[in-house]
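Selected chains only, in their assembly positions.
Which chain is which? They are A and B, in the order written, and residues in each are numbered from 1.
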Amino acid sequence: MTHYLSIKDIDNLSVWVKEARILKSQPKADKNLGANKTICMLFFNNSLRTRLSTQKAAMNLGMDVMVMNFGSEGWTLEYGDGTVMDQNTSEHVKEAAQVVSQFCDIVAIRAFASLTDKEQDEAEVVLNGFKKYAGIPIVNMESSVGHPLQALADAITLEEHNSKERPKVVLSWAPHPKALPHAVANSFVEMMQLQEADFVITHPKGYELNPAITKDVQIEYNQEKALQDADFVYIKNWSSYKEYGKVLNQDPNWMMTKKKLGSAKFMHCLPVRRNVVVEDAVLDSDQSLVIEQANNRTYAAQIVLKKILENL
Amino acid sequence: MTHYLSIKDIDNLSVWVKEARILKSQPKADKNLGANKTICMLFFNNSLRTRLSTQKAAMNLGMDVMVMNFGSEGWTLEYGDGTVMDQNTSEHVKEAAQVVSQFCDIVAIRAFASLTDKEQDEAEVVLNGFKKYAGIPIVNMESSVGHPLQALADAITLEEHNSKERPKVVLSWAPHPKALPHAVANSFVEMMQLQEADFVITHPKGYELNPAITKDVQIEYNQEKALQDADFVYIKNWSSYKEYGKVLNQDPNWMMTKKKLGSAKFMHCLPVRRNVVVEDAVLDSDQSLVIEQANNRTYAAQIVLKKILENL
């Protein structure tokens, strides 16, 4: 394995989840694996969980860590071919990627969707630029299209809390004041397609995710109906994909409540806006798995880094 | 011991000072104590001395360090209970604190007073939010109300330079162009209340610190009188507490001068505005202890972290 760009880079999800859970029980067991290896974490967007959990995972493996915030500490990169760079971009990703890769063994990158240019977002210019030119393994710390470290942590969390052979898992859209990317939802959908589960997506009309990702996953526009007999409910806002990046709906009736949740477990990637996306009563209940999902971010990152290190 | 939130968390000041001075003489002696332990330093405000000295102290103890600037690298947290988070806050401290605590063993936090809302400042929402929800030891790297790492460094410095059984120590207000918090003055006052000393506070009328903190400490409005026969003069600006956060006075006559200082030692927490708070002649003289105070920040942080690590 070389890169971890999407859920598709996992060759066997259930094996990875098992191995991640073993790491969780003894996080420092591989402390020599990363000795004399360096990870460079490049942030084109802000981060809390991803920043700290990935750094922690790298340190658990004995790696050196370098962090760079491209916005405040660097400059704007150019991604186009043949561009006459006489405007706002100061360096081409061709150079930046080749250069950075000489200072480290693995590059982890966070670069969100613009939500203004679908084509450019789907081209994943930052991630793919580094993949093309860096020549070393790239880890996706959330890109325009996916957030596979989050989805892997979600898979670990599901495995820890699931007691059924075929649980019912519902991904439900929720309202939010801002236009948010599709990355978390996309990767969760891709991950669920690798699971034994009854998986349903529910959202208002107009909020269909990219059909190339959802494929034949059942979409149910009636949230109440979708939630019936759910074992796990994953809540997430995203903006419209069709009317790209638009907020079409802020209907508070789509907020998750204790009543709607029933006896299901509640999941969310965080950060979450309380009483907008989900009410306090859910987050403050024992049914909420959000803190454990965040905890598992460390072990998701650690199993990914471990597999990359073993193949360097 | 679990937290280091204020001077009150020191069980025996003179013992801590002694132990800090031993650490100072052999800073790497406990290098294995922090092995496989991580401190996460969260900055809600800028920092130079605190950032570097706390990081150095942690490294001296063999800890891993993660630094996060919430402003430029993260987002705005919510502290209110039951808030409908449809405005500027993106994550509740309930989640942030629980999550961060999973990635480390100790959290150190800097969060200044707003100086606009006394009630909220005194509630110490950031520090207390993390204390309530993090479930791991919290270290105060300057909060609304206190700066106990500074005061502990000041105690070490006093001990190093004091030759009397009962020295006279004066805390004198000084002018400043901006409204500054009360944190440093508050913690210095609390620390002095644990010392054998004649302790006097002097400032213009209207600059009384919180009487719940100063208690029965002598307040002398005549600076000249206060400074008579002083052994140590601690200079610090703060804004009005009564007319909360207001600058009532910028009278340059309150600036500390070589003449006023006499033969006393000069102390200040830094950063200091030269020739506004204190004249060059004082800072550039042998009577100034400010550089040594800053140096002792490392050992103040180190004794605090050491005690926390020993009780983990």
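Methods note: a residue touches a chain if its C-beta (ideal position, glycine included) is under 8 Å from a C-beta of that chain, and two chains touch if they have at least 3 such contacts.
Quantities reported herein were computed from a predicted structural model and do not represent experimental measurements.
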Number of copies constituting the complete assembly, 2 shown: 3
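Convention: only the chains that are shown with their structure count from here on.
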Intercentroid distance (Cα basis), subunit B paired with subunit A, Å: 39
Complex contact set, residues of subunit B against subunit A: 36, 38, 40, 64, 66, 68, 72-75, 78, 82-87, 89-92, 94-96, 98-100, 102-104
Contact set on subunit A toward subunit B in their complex: 28, 43, 46-49, 51-53, 55-56, 59, 69, 72, 177, 270-276, 280, 283-284, 290-291, 294-295, 298
